[in-house]
Each structure stands twice: as C-alpha cells, then as structure tokens.
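Take this structure, written in structure tokens, and hold onto it; I'll ask about it next.
A single protein chain has been omitted; all remaining protein chains appear in their positions.
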C-alpha cells in the first residue's frame, strides 16, 4: 500500500489546523453554512457536469488513489518469461492451466485468447481496445477531481461575495465589520483547501496510477504477442526490461 | 433520464439562495440592471463569437445536457450479435427488414448500406465521416457554454468596475459607500454564478455525452464491418465487449 | 450576411453604455489619456508581436468576422453532383466551360486541373496544400485578436498601476482620492471591454469561419476526386451529405 | 527590415512614459531597487530554467525579432523554377555552379546534395531533420521570452509583497503609508511592463518568424525533390504557388 497519499493528507491537514489553532483557535474557522455552500455547491455543480454513475463511484476512485492495486512489474516480467519458455518448449496449449489460474485479469484474458488459437492481430486489437477504453474511463474519473479543484475555488469565491454584499449593507456597526468579513472569507478558505488538498492532487495521482497501469498492460500485450509467435525468451526479456528504469532491469538469465 | 444534471442545478441554487436568505434576505441580491449587464452582455458577446444558427439552438443543447438520448449499450451489442448471426446464416440480404425497422439512425444507415452491397471501405469511410463531423458539431456547441463561463465572469468584472467608478466619484456621503459597493459587487457574483453553475458544467456534460455517442457509434461501425465480412459472432462479441467496463461485459453465449 | 456579430456588438455596448449613463452619466467614463494608454498600448504591443503586413489587414479580418463570404453548402453539393453526372456521361473534358465559368475559386482551380488531365494525386496534394496554408493564415489572423484580448487587459492593469502610484503620492487631500482612484480604474475597464467585446469573441468567430471554410474545401476536394475517377454520383452524394448535419441532408435523387 | 517591432516598442513606451509624465512626472516611477528586483530577479530565474548558452544569445534572438532575415518568397520560387528548367534541359550536373554560388544556405545544401547524386530519400530526410531541429531550437528560444513574461510578473508581485510587509510594520506615521505603498506597487508595474512589452510579444514574433522560415524551407525541399526527379517546371510552380496567399501567386509562364 502506498502510504504517501495518506501521509500527505494527514501532514497537510495537521499543519493547517495547527496554524489555525495557534492563532485564534479552531472555533472561528468552523462555519457550517460556509461548509454547506462550498462542499454542497461543489458537489451540486459536479452532478451537473458528470454522469450520475460516475459520481456514485467517487469514493471508489478516491480509494484507488489512496490504496492502489499493487503490481510487482519485475515479477510480472519474470512470469511472462516463464510462460514464454514453456510455450516454446511444450507448445502454446501447455499454458491452458496457467491461463485459468492467472490472477491478473488482463494477462489471463490475453493468454486464454492465445491458447484458444485466435489470430495475433485479433488478440492485439482486442487487448489494445480494452487498455485504451479502460484508460479513457480512468482519465474521465481523474477529470472529476480536477474539476472539483476549479469548482470548489469558484464556490468559495461565490460564498465570499454573498457574505461581502451582506456585510456592506450592514456597516452601521463598525465593530461588526471585522467578524463579518472573517466569516465571508471562510468560504474562500474552504474552497482553496478542498481544491488544493483533495481536488488537484487526487486528480494527479489518479493519472499517475493510470500511467502505471498502461505500462503494465503494454508489457503484457508485448509478452503475449511474443509468447504466441514463439520468440526467443531472452529477446523478449530484453524488450520488456527496456520499459523499466535501468536500475530495475535484472535479467533472470544472468 | 439522467437526473444528475437537474438535481445538481437545484441543489446548488438552493444552497446559494439559502445562504443569501439567511443573511440579509434575497432582496438585496436581486438587481435587474446588474442582471441585464451580465446576462445581456454575455449573450451579446456570444452572438459576436458564434454563428446565429448555433446560438438559436442553445436551449436545445441545454436540453441534451439535461435529458440525453438514452442508449442501452449492452442491448445494442446484443442486437448486433443477432444481426451478425442472422447474416451469417441467411446471407446479408436477410437483414433488409431489420435495417428498415431499426430505430437507431446510425445503425440503420450502416445496415442499409451493407444490405445495398456497398464496398466495406465506402461504408466505413462514410460512417466515420458522419461520426466525426457530428462530434465536431457537438464540440462546437460545448464551446458555447465553455466560453459563456469566461465571458460571464468578464461581464461581471466590467459591471463591477462601472459601479466602482460611480461609487468613487460620489464618496461625499460615507454611509452610501457600503450599499454602492454592494451593488457593484453583485455583477461579479452573477458572473461567477452563471459561469460556474451553467457555463462550465454544461460544457463538461456535453463533452461527456459526446464521448458516449462516439463510443456507441464506434461499436456500431465495428459491428457493421463484422456483419458484412461474415465474422464469427463470438469473435465480434468479444471485440465489442472490450469497449465496455469489465463489470458490464456479459456474454450471451454463456 | 450573418447579423449575429453586429447585433451582439451593438447589444453589448448598448447595455454597458446604458449602465454607465444610468449611474453617474457617460462623462466620467470617457477619458482620452486612458483610451490612449489602452488602445495605443495594445496596438503598439501587437505591432511588436506580429508582422506589419498582418497588422495592416486587421480591419479586413474584422470585416470577415462581421460579414463572412456566404456559401450555400447544399447548393454546392448539388452543383458537384451535376458536374459528376455530366463528366460520367460526356467525359471530363465536357466540364471545361463549367470550370471557366465557376465562381468559387477553389472549385474552379480543382476542376481546371482535372480537365487539364493532371494526376489525381497531384490535384489532391495541391488542393490540400492550398487549403492547409490558407487555414494556417486564418489561424494566425485569429491569433491577433486572441492576443489583443490578453494585451488589452495587461495595458489596462498597467494604466491603473500608473494611476494608483500617482494617487498614492498625493493623498494629502482626502477628497481627491475617490476621483483619482476612479480615473485609475478606467484603464482596467477599457482593457476588459476591448478584450472581451472585441478581442476574444472576434478571435472565436474567425476560427468558426475558418472551420466552415475547411469543411467546404474538404467537400470540394472529395468531389473533384470523385468526378475525376468517374464515381457513381449517388455514391458521391451519399459521401458529401455525410459531412452535413442530418437535417440538412437532402438527396436530389429522391 | 520589418519596422513594426521597433515602431511598436517605441509607441508603447512613449504612451506609458507620457502617461506617467502627465501625472506626477517620471521621477516617482523610477526606482533602482525595484528595477533590480524585477529585472535582476527575472534574469536570475531564467538562468535557473534555461541553459547558459541559450541565455548568452538572448540579445541575438531579440535582434532576430526586430530585424529578421529578409526572404523574397516569390523571387525564391522563380529561382527554383529556373533551376528546374535548366536541370531538365541540361541535366542536374549543370546546376553545380548555381549550387556553389547560391546564397541561401539551405537551398545551397539541398542543391549540392542533388548535384552530388545522393538518393532523393536521403536528401529529403536530411533536409527535414535540419529544418525540424532548427525549428526546435527557435521554439526553445521563443520559450525564454514567453517565460520571461510569466517570471517578470511573479517577481513584480514578490517585490510588492516585500514592500507591503515593510509598510505594514511601519504604520505609525499615516502620511508615509501612501508613498510606501506607491513604491511597493512599482515592482508590479515593472513586472507587467517587462512581461507585456518585451516577454510575450517578442515570444510571439519569434514564433511568427519561425513559421515563415519553415514555410520557406518546405518550399525549398519540395523544389529540390522536383528538380531532382525532373518534374515539369509548370507543375512545380503550381505546387509551390499553392503555399502562397492567392494574391501573391504570379506565374512566370503567363
């Protein structure tokens, strides 16, 4: 589990809450109506801009950001080299059991198609469509958080404007100006916090996770193609390792 | 019907109107001249930047955002598998009636061309041109709402500047400064609301709807091509299901 | 003639001038030095950033935005179907007179090349280069207005800063602060108006006009290619109509 | 020599300096420490973000913006038609002297390669690499000015914040607040001026110059290819003229 996201969220919130507490205490920074405007307004506007079914899964996307599926790429490459060696030695049908027991869904699908004797072009096209469509969906999900960033800022500003207008109409009591203004600013503060602690960073990590998944799936597609065409396992390994950073390239043939 | 867009609009507006009412009441937030400046000015500037015929359909585009055409993708795939099976068994001419009775215009057009014996390349090119040009028009329509976002903000700022200048020239009565400033800020508030509740989110959902339509049309093109070339319906189903998220992939052959 | 652009400009200006007049009257909003800074400064900076020959044609580009060349696309398609039918019946040389009398320069050029017996690849390449280079020039022209938007805003801000500094140095007379500040803000107002009423919307409509022209030229290129290769006019019509929105697709063969 | 850039710089600066002089005189707007912060800080940050060798040529790039190499495109086309006619009549070797005396370096290189009997594919690839790499370098240079725009604005804001903090700590003497604030704002003014009079417009004109150069080099590559393959000079002229705007297309065969 990637602790970074959790650590980052806790660290940032602690620092900001600490800064509030050190000054006038946390109390004045908690304002339920302001929270409703910014949080509710942002949710409302996201409901306008995205499909209901996308919004329903928002919590799930957040959890993918926080706790991504772990894939051990070097291990995956090792496994594909083994499949490749076995297929070369005993024929591709010998991988039938491996395909059935494979846990990685994408690799399983590709292996099964190869074992079933589909054309290489058919397999490649189908796996690529699968990979691209899945990436499109991930990008659309990351977009929700990216737009959350923009909209929470806007809702914060709208809330502050509503508060400012109210304050400006009631300036007879000068001593009330400061507190009114403080309350008006709180929606801007909430908007900036939601946008910059949740919105933009979660959108970014979701894109990072998607890039990782595309890399893994590309490795699998290349591997399946090589297994089916009976390529030399050493050549296959050289190719797959080229996708990794130099220091992670460890050949099992040495 | 996708309720999200309506729910979102109602939710956001309720929260903001509630926040206004809770403070100094809704009255001070309603200012007809300000509304004219922001709403009229934004409309005027959009008339400059887009073609009259695009602007005339603005309400129609809005309704597409709110109430999109419903397409049951798994059902569509099922239907195409049936056509594929029938064409394989009885020849492509057996689909003539199905083509005539098909309700989906795009599928109907493709089927008819296939039944009429057009070349595969001709059919694909024609359907792709149709799909791409239609998507171009959708993108142009989404652009109107996207630019509405920017322009309403600018008109809000222009209105506030006009009000500020007037206020600054009449500072002899200090008690009038607050209310004058409040009125001046109202155009900025209107601009931010139009831009962030209508403009940007509607532009976004129109793009989401367009992506959905492109996906459906891509499925149809792939299906027509396979039907015409007499591909195995199982292979076709495997390919079409690859476009869907894993949990929606349900084969009718199991 | 597309009235939208004119109507939009008049509507927006009327609303804003009306808002000014309703408050303190138009007088205080008219300040020649401010106009010189924003208008002159923006012109100056555009002269730095674009070529003299581009700047010289600024008024011409503006007129293209306001009064674009009218092209009746369905009529154009009809004409090309007629040419196609004639060429199929009487040979391509029979189009010589039509080519000479054709008013659309682009269609005339393509027809003449076809009549002169040039290779299809040569004709397509030449027409495509013509179309792309012309579109590049249009995009560069739209850029001038797009950048005018940014620069007029910046000049407005620079003018306001110049005014603010002057005001801050002369605060001995408190009653002069308001009017000085008002004058300082007027450049920002001018900058926002030029940028959002002329700059950005004109840039947008120029791009819309360019897209329209590209569509028409694409239709012509497809038509010329089909005429030269003697395609069936019905097939050609089907293809050309695919470029139009469904409701404008009217076949002359029905 | 393109006077626009010079005229634009002089015009803009005159207007702004005039506006300063008309108010409180030029004196208060000249502040050496502010100039050091904005100009020095921007230079410093550009040194961080670009390579020393790029920064060293900054003045040279500026001069390219101000005084670009003049290329008479119609004249160039005419010359290439002449080379084409000569090569067709007397063989490509007859161009050896012309290649040696050619002043345009890019045309000279291409002609020499053709005269030396290199393969067409080799010549095209080499010239295209040359054109693309040179354009990459130009774009990188334009980037320096584009980023100068952003950074000078940021340095202006940083300077103003430094001044504001100092002012806020010394508010005991109210009469000093105005002048202190004025000085604080001057860095923002400098930043906006550097960014919008030098940074952004010079970046833009450098990109315009690069597009012009790419057009000329594309013409040359097309010309060399046609000369080598012995194409009809009329056909070549038709092709080359398609790159120009209609009104500059003047055939020498009429």
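Each chain carries a letter (A, B, C and D) given by its place in the written order, and its residues are counted from 1.
Going forward, contacts are C-beta pairs under 8 Å (C-beta built on N, C-alpha and C of every residue); 3 or more make two chains touch, one makes a residue touch a chain.
Just so it is clear, the model here is predicted, and its values are computed rather than measured.
The hidden chain, counted over the whole complex, makes contact with A, D.
Of the candidate positions D:12, D:84 or D:147, contact with the unshown chain belongs to D:147. Checked against the full complex, the candidates D:10, D:24 or D:126 give a single residue touching the omitted chain, namely D:126.
Along chain D, the points of touch with the absent chain fall at residues 33, 36-37, 40-41, 43-52, 54-55, 105, 113, 118, 122, 125-127, 129-130, 133-134, 136-137, 140, 143, 147, 150-151, 154-155, 157-159, 161-166, 168-172.
Seen across the whole complex, the unshown chain contacts chain A at 2-5, 7-13, 15-16, 18-20, 22-24, 28-29, 65, 175, 177-179, 181-182, 185-186, 188-189, 192-193, 195-197, 200-205, 208, 211, 215, 235, 238-239, 242-246.
Here is the rule we use: only the chains that are shown with their structure count from here on.
Under the contact definition stated at the top, the chains bordering both chain B and chain D are C.
Between chain C and chain D, two chains of identical sequence, the interface residue sets overlap only in part, with shared numbers making up under half of the total. Averaged Cα coordinates give chain A a centre that lies 40 Å from the centre of chain C. Listed for chain C are no residues, as none touches two or more other chains. If the chains shown are joined wherever they touch, the resulting network is a simple chain of contacts running from one end to the other without closing. Those chain pairs judged to touch are A-B, B-C, C-D.
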